[in-house]
Structure formats: structure tokens, C-alpha cells
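Take this structure, written in C-alpha cells, and hold onto it; I'll ask about it next.
Only a single protein chain was left out; the remaining protein chains are all shown in position.
Chain IDs A, B and C follow the sequence of writing; residue 1 opens each chain.
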Amino acid sequence: MKALRLHAYGQAPSIEDITEPKVTGPWDVIVDVGAAGLCRTDLHIIEGQWEPIQHPHLPYTLGHENAGWVREVGNAVSTVSVGDTVIMHPITSCGLCPACRIGQDSHCESSTFPGINADGGMAQQLLTNARAVVKLDPSLQPRDIAALADAGLTAYHAVRKAADQLFPGAHAVVIGAGGLGHIGIQALVAITSAEITVIDRSEEALELAKSLGAHNTVLAVDDDTVASQVQDITGGGAHVVFDYVGEHGTELLSPRLLRNRGSQYVIGYGGAVSIPTIEIISREINVIGNLVGTYNDLVELMTLTAQGRVKLHTRAYPLDAALDAIDDLDHGRLLGRGILIP
Amino acid sequence: MKALRLHAYGQAPSIEDITEPKVTGPWDVIVDVGAAGLCRTDLHIIEGQWEPIQHPHLPYTLGHENAGWVREVGNAVSTVSVGDTVIMHPITSCGLCPACRIGQDSHCESSTFPGINADGGMAQQLLTNARAVVKLDPSLQPRDIAALADAGLTAYHAVRKAADQLFPGAHAVVIGAGGLGHIGIQALVAITSAEITVIDRSEEALELAKSLGAHNTVLAVDDDTVASQVQDITGGGAHVVFDYVGEHGTELLSPRLLRNRGSQYVIGYGGAVSIPTIEIISREINVIGNLVGTYNDLVELMTLTAQGRVKLHTRAYPLDAALDAIDDLDHGRLLGRGILIP
Amino acid sequence: MKALRLHAYGQAPSIEDITEPKVTGPWDVIVDVGAAGLCRTDLHIIEGQWEPIQHPHLPYTLGHENAGWVREVGNAVSTVSVGDTVIMHPITSCGLCPACRIGQDSHCESSTFPGINADGGMAQQLLTNARAVVKLDPSLQPRDIAALADAGLTAYHAVRKAADQLFPGAHAVVIGAGGLGHIGIQALVAITSAEITVIDRSEEALELAKSLGAHNTVLAVDDDTVASQVQDITGGGAHVVFDYVGEHGTELLSPRLLRNRGSQYVIGYGGAVSIPTIEIISREINVIGNLVGTYNDLVELMTLTAQGRVKLHTRAYPLDAALDAIDDLDHGRLLGRGILIP
Partner (left out) sequence: MKALRLHAYGQAPSIEDITEPKVTGPWDVIVDVGAAGLCRTDLHIIEGQWEPIQHPHLPYTLGHENAGWVREVGNAVSTVSVGDTVIMHPITSCGLCPACRIGQDSHCESSTFPGINADGGMAQQLLTNARAVVKLDPSLQPRDIAALADAGLTAYHAVRKAADQLFPGAHAVVIGAGGLGHIGIQALVAITSAEITVIDRSEEALELAKSLGAHNTVLAVDDDTVASQVQDITGGGAHVVFDYVGEHGTELLSPRLLRNRGSQYVIGYGGAVSIPTIEIISREINVIGNLVGTYNDLVELMTLTAQGRVKLHTRAYPLDAALDAIDDLDHGRLLGRGILIP
């Protein structure tokens, strides 16, 4: 079958023919890939940034945001059948460790992460397992939802964790209305009743935010101006700040946007949080980490998607044109998420 | 009446005669002070460190940890009567603002903080209000419990907030077994079922910790050794770290002691938390601020005290010897908490 | 001033001139009533049903759903000023008892309930207190929102308590789309992301439910049919059933509509819940009581109202026509809520 394989860091991956995966374990599931999302993490993988963290064996197949149709299942799998439309939770979890026992799939002690440390979905077929597949409403098309498997899930997870603080009168501030943020805004509209304020450096992104339901927008000129505007809009600071950027200073700006007892949800990464303990204490504020999402988060996100309440902007490429897609992404020519169709 | 008054920063306060407080508002309560706790914050106030934060009008009376007997009440007060034994929540809250409506007294928008920004309890009488007084079991003596009003409350509040994560099999790590920490340990034993590990630089403090119910102790030699020992004891890190120091590096050590999804509770202050966002995210860890405590926390702490489950080590001085007590505290000659008896 | 006074049970109340209320306590607030809601509870009061529960001193003024403008305040009131538009929480709570300390105003140990056990708002002026008044956005008109003070608050409170179980994929079933239920449906749409199914005996009520956002409706023909339809629609039963009727059999039907681990929220009353313990246990289901609502619930409901997300259908009468309104209500001629305008 065809697959997009990475042979060496710093070199372009290549489309080639490889052996198809086989079912060997009782819970294995092989999927005919319908669509695989392309994201900045793929660029970072090619650059070698993930080598020290996940050290995959090269060559391997990229693609960590996948959806398709079940092709074959192991003998213990009863929850999906051949032909079912599925989206894949990014982690193939074990179902037995303490994290799995409470549904915290991202912290499974015995997992693989296809596309990151095992063969991924930029191929005609993908090997995953029964714990990872979410059976979809047949009305959902893989190409429309594949990118929700990781980016969308991450955006949703943070909103879902904060939702019990976001009732009428609460203020949610979103930093960054890009790939993750624009899903986060839709999730806030769908599952909370907070007033939503979005900060971005791009007027166009703020326009998108408004069209998705944001109540207020703030152009990110300089930190003092932003902090002052947010304090005014929120009547003293946000209950929750969702930092979908996490670098270039947003991680330092975030605490300034909170009211007493507010929480900074860290989702994007690259920078470092730094807050004097006297400030943490005297304002009783919190910093909350967020990692991908749970299987149940993905099920809920798919429910919202089937209801038409969450939508991705995408551009499809055939798998054979993967290098064009990567090039477009790398050079800022790709509006919306790139989707590869095998 | 006699009172310990601060006239100028950097100068010793003095005992002098001042006019007694009067009931003027409907919710006012005047208390015959039975005991006032002396703490390091008093030293910091004298040094002038709190001037920029609370800017009290000098001269004023020190003493923010107070207990005694009700002397007189305003005409709307029905919850305590003359003669009742009471301990004072440090904040005189309003009962009407959003924070008060949900019991978050420390964040009241319209309060005073006697001993910090208004006349305190190192005097024969103290003016407080009906929202601040906790009626005590007559078996409790002001001199035994006054220091629980602020230090004890702060230590308890953090444990109480974390208690729903501290069931059998969970690991709590306490940094610092001093004035706050030794109450925190007792609170952990009383209201959680976690396994408790205490870190301190003093062997003596660790002995105390063990006698109070800590299951494990770690001598704070160097950070790498501590981190390694805690990882071993906890089988991969703590669910919650209570940092009762918050400076001199404990605030940077704390995240290294956590397991995935764990939380660093910041209680002590002076330093600055600094964590790369990639670490916050990849481990999904949290930093939780803690400020004094709620009125209900104080009620619960008094229940534990009446049951004999929380005890303070104290040394009493007559109010006239306040300067001796301050001098002893400043020079490390004061074991346990100093208590002034008017 | 004019007031609608009840002199004897079983007799029509009468409009008469009485002395205006006076500010005597520090937290008293006198309001120029702008509108007072009329509800079935008023009919029950006149019949004498509430005598054994609240035993008010006759004669007294009816009206427990009130909104208007502040006329005069006690000397300790700083949160509202003369002229402010306000809606009244039905309970004048004390702010000092354990229930008030955690915001559970309805369980205050030292309260009055104007219109139920003290003079109410079917008059030109009403005496209430600072803990009960919610300052409103000036865009809200008393006549449009007065009936939210009790009926709306009760409907909202139950939804708010259940909201943390009502995320995408969860099923909420509402029994009764009448005075309370039609607010409950709007609250579900506004603050949850559950799929909503409404049961009612009236086709017209079901039409209203759909127009307010219900996803499914079930005509209440007989219990077996309803139970079967609800099981189908919800894929095995509701996560939460909101029983806004609570009598005539809905209280017995409700458990049949639940899935395992589901909860029956009892809001309406009159009947009796009866469930074998084997059923409670083997399905691990719950029965949850709900009483009026908290002050914070009312604040949140007013936020939704100002946003246009919750609306009442009303019909206004001048206070002088109160007996006509009561007669219309009693004989089923009153569509929507009756509102008296002094």
C-alpha cells in the first residue's frame, strides 16, 4: 500500500509502497484511511524536534489525525464491525492501568501514538486498536472530521475541563483564534454559557471568532493595552483564560487577564509560565495543564460535529500530493487545515 | 485600654493606653481579647513590607490572630451573645458581594483585616463583626487556639481544597513542617486518607512530623536527592504537593515531585513559580493558589481542635512582655507559636 | 398605599389602603413594586393549604414574585441605591447561618418569605432586605421578569444543579412544559448541551417546547407508551428527568424513564415517590429534591434574561383588577403568567 514515510530528519518524507499492516493481537483494528490531518507537529517531526521525546524507529509513516472505515478486526473486538465509519483517538490505550481505569487515556502507561512513535495514518491503511476507535454517525465524512482527532480534541478537552466554572455571568478569554482556538471558541459556545472574549494578532482571525459566536474581540497590539481592555470587558478579569498559544509572551500575559480565583488553562506550548508566589497566593489563582483529550471527550466532540455545532475549515489534497501540502503549510499558503486523502 | 501600637516602620511598637473601641454599626462585635498570636507577618509589618500592599494608617494596633470572649454586640447581631467564647476569622466580610455569597470570605470586596489594615487584637479589646466571629465550644481556651485564626486556617484551607483528591493510595507531600506545615500534617491525617511524606531541612521538624502522623520523611539535603527519594516513596510522584515554604527553591522543586496530573499547592510565598509550558502540558500538571481560608474552614478547624485532632505548640507571654516575645521570635529563641495574653 | 390583602382562608382577598412599610433595620430595603407575579401558589394560599406550613398572621398582603425600583434603604445597605431596578429573591436571608455561609439562601435559619409568611408585593411598596435584592440591567422591565423571581428561579435551580451531567450525548427529559417547564427548557438550551425530550399532555405545550429548542417531544398518552418512546429516543433512558409536575403519576413514571445511574429531579409536588429499594440499587438511580433557588441562581437567570435567552409569556392586569386575574387563573382563562401592576 502507499504511505508517506519519513526516512531521516531534515529530509522530505516520501510516498512509497509498503507492506500492509496485519491483525496480530486480539484487540487490533485495521482501518482503511479516509483522511489524515496535516498539522504543524508534522513539520516539527520532520525537523527532528520530537526525536528526543518519542524516539520513533525510522523509517515510519506520518499521520496522527485519522479517520476512515474499519477493514479488519482482532478476534476480541466486538464494538466495531468491518465497514463502520470511525475516527481514531490518537492513543491506543491498554484499558488496564490506573489512568485507563478512570478514562484518562492520554496518561495510559502502555500505549502507542500512531504517527508519532508508530506507523500513522498518511497511508492507505492504519493499525490501531479497539480502545481507540470511535464509531461515527454515518453522516460524518472522514475528510470533514479527521483533523478533530488531535487538534480538535485538544481544543475541546480544555474547554470541557473548565466547563463547570463557565455559567451565565462568567467570562472566558481565548488567546489565539487559529487551528486550535477556533475549535475552542465553538466548544465554548456549544457547551458553556460564558461570555467569550477572543484575543488575536490578526484582524481576520478575530472576524472568524465573531462569526463563530465570540461576544468580544481584542486585537493583540501590546500587552498593557490588551490587559486593560480585557479588564474592562470582563469587569475585573476572566474566570478562565484559555491560552492556545503558550509562547511568545501569551503565557506571561495570561495571569494578568484573570480575576481573583481565576484559572489560566495552558494548551499551547513553547514558552514558560513564571509567576511570583505572592501573586499566586494573594489572588488565589491557578495554572491548569491540558493534554490532548480523553476518549469520552472525542465521543462528545463527534456528537457536536454530527449536530453541526463544530466545523473545521479544511483543504483536501490527494495523498500523492502530500509534499505539496507540506510545502503549502510550511510557507503559509494553506488556509484552514490540510487533509490528505489516500 | 492597653494595646501594642506601631507608630513607625523600622521602630519597635509600644504598649500604651488608648480609647476602647465602640459599637457603631449594627453588625459590630467587640471582644475582650483572651489571646493574640504572634507571627512572622508581624515582624514583616514592623519592617514595613506590608505598607505598599495594605497601607494602614499609623499608628495602629497589631494582632491578626485573635480569640476571646464577646463583650458587646451591635443591634443586628443575633448569632453570638455577651460572654460567648469566640475565635475571629481574620477578615470582617460584608455578606453581600459575589465572593461572600459563595462563602469565599477572603475575597470579600468590602472588608477589613484587623491587625493588618485596621486595629488588631494585641490589646484588651478588639472591634470585629458578626460575619467574622466563630462561636466556640466552651472547652476551648483562647490561648490554646488563637494562632489557628490565621496560620492554622491557612494551613487547613489548602488541605481542605485538595481533600477530594486524597483517598487511599494517593500521595500527599508536605514541604516544610514548621508553623503552617505542622498544622497541615495534622489536617491531612484528620480529613484525608492519603499517604503523607514530609520534607524539611531540620531533623527535629521531621521528628515532629512523624509524631503527628506522617508516614515518611525526607531530609532536605539537595534537590536531586529529594526528588529521587520522593519519586521512590510515592511510586512515581505525588498527587498533591503542599508547599508551605514557597521560596528558597521549594517553589521550583515542587513540580519535580508530582506525578502526571498532579497539583502543586502554593501556600508559602517569596519566590516565583517557573515551569516550561511543554512540561505543564505533557504531564498535565497544575499550580493551585491558596489564600487564608473561608469562615467554614475555620469552623471545621475548630471542630477538629475541640476533638483534640489538631493541636498547636505555644508559649504564652503577658501582653506587657510583647517586645520580649517579638525579640525571642526574631532571634529564633521562640519554639512553638508565641501567644500574647492581655 | 394599595395592597391585596387576605383576611380569611376561603374568602377572596381584597384591595385596600394600608400603611406603607418603614425602614427599621440596617439592612431593610423598601421597593416601589413594578410588577408582582400571580401563580397557583396564591390560589393554594387563599384555600388555606399553606396555613399549617407557614401560618402567617392574617390579614396580610399576597405576592411572592416581585420586581420594582428601590425606594429607600437601611443605613447599612451599600449594594443598591434609590432608583435602582431590582428583582427580589423570594427569601430575605440572614447572611450568618450555616446555610447562608455557603449560598444556600432557601435554607436560611432566620428568614422571611414575603407573600407567604409576611407582607408580599401585590401592593405599591414592599419591604425586603439587602440580601434579597438583585440589581438589574436597566434594560429589564419589572413586568417582563417579575415571575422569574420564584417560578423561573425554581425551574432554573434544578437545571443548574444537574448541568454538570448534561454534556453532549446526555439526555434530559422534561415532564411538563407549563409555567415552570417552559423556563426549564430554555435553561437547558442555554446552559447545557444535552439532547432535550419534553413530555406533556397538551399538543400546544409540545409545540411551544419545540419552538423553545426541545429536540424531541412525546405526547403523554399512557405511561407504557411514554416509557417506551422515551427509551427509544434516549437509547436506553435519560441521564436526568426533570419532573416539573410531581403529581398525578409523573412522580411514579419518572424512574421508568431513567437509564442506569440516572437521576429523577423532583420539582413539582403533590404526589409521592415510591420505588422498591432493589430497583434503586440494581440500577443505581437517584431521586434529587429541589427547592426554589439560590441568590446566585437568580443572578445567573437575570443574566440569561438580559441576553434574551430566557423569556416569559405574560399577561398584565392592573393591581385593581387582581380579583379578575385570580378568577381567570382559577378558571383556565389565563394563558401565560398573570402579572399585577400596582
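Here are a few things to note about the model shown:
Keep in mind that, in the parts below, a contact is a pair of C-beta atoms (placed from the backbone, for glycine too) under 8 Å apart; a residue touches a chain by one contact, two chains touch by 3 or more.
Note that this is a predicted model, so its numbers are computed, not measured.
Although it is not drawn, the missing chain touches A, B, C when the whole complex is taken into account. In the complete complex, the residue from A:5, A:71, A:131 or A:182 that touches the missing chain is A:131. In the complete complex, the hidden chain is touched by one of C:61, C:85, C:106 or C:296, namely C:106. Although one chain is not drawn, the whole complex shows that of C:10, C:276 or C:308 it is C:276 that touches it.
Contact with the undisplayed chain is limited, among A:12, A:82 or A:102, to A:102. Checked against the full complex, the one of C:45, C:86, C:183 or C:285 touching the unshown chain is C:285.
Residues touching the missing chain, restricted to subunit A, are 25-27, 75-76, 78-79, 94-98, 100-103, 110, 130-131, 295-296 (touch as defined at the top). Hidden from this view is one chain, which touches subunit B at 160, 163-164, 167-169, 190-193, 299-301, 303-304, 307, 309.
Against the chain not displayed here, subunit C makes contact via residues 53, 99, 104, 106-107, 246-247, 251, 260-261, 266-278, 280-291.
What we mean here is this: only the chains that are shown with their structure count from here on.
With centres set at the average Cα position, the gap from subunit A to subunit B is 42 Å. Not a single residue position of subunit C touches two or more of the other chains.
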